[in-house]
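Read the structure below first, then the notes.
In this view, the complex is presented without one of its protein chains, the others remaining in place.
Right, subunit A next:
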Amino acid sequence: MTRTVLTVDDSRTMRDMLRMALAGAGFNVVEAVDGEHGLEVLSAHRPDVIITDINMPKLDGFGFIEAVRVDDDYRAIPILVLTTESDPAKKDRARRAGATGWIVKPFNPEKLVDAIRRVAA
């Protein structure tokens, strides 16, 4: 069964990178440009895994994760956050918000697929 991954990132470049890596690994990819948009796409596609950036306009990654986690329909969906090596504080805050795991940028396709495997049923 093809798994669907929702990527939420305001950077087109990053969305394209994620799409390339994920589509190359056989995932179905849906995208959103910020947290608000992410919540809309979420209800339409019911992804198996969510990958989200932190810094985004409208609704940032923390807010997005919190919103997913308080929704009974979606709170079981694993969420991976994109972080950088240089910012452990952000990673911790994302975890407190309910992030399942994280991907350190810059990532390569193996790292990405590996992280998804670790959280996806």
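One rule holds in what follows: a residue touches a chain if its C-beta (ideal position, glycine included) is under 8 Å from a C-beta of that chain, and two chains touch if they have at least 3 such contacts; residues count from 1.
Convention: contacts and distances are computed from a predicted model.
Peer 1: What name does the UniProt record list for the absent chain among "ABC transporter permease", "Putative tricarboxylic transport membrane protein", "Glutamine synthetase" or "Chemotaxis protein CheA"?
Peer 2: The chain we cannot see is recorded in UniProt as "Chemotaxis protein CheA".
Peer 1: Determine and list the subunit A residues touching the chain excluded from the picture.
Peer 2: 10-14, 16-17, 20-21, 24-26, 30-33, 37, 40-41, 43-46, 55-57, 69, 72-73, 75-79, 84-86, 95, 98-102, 105-110, 113, 117-121
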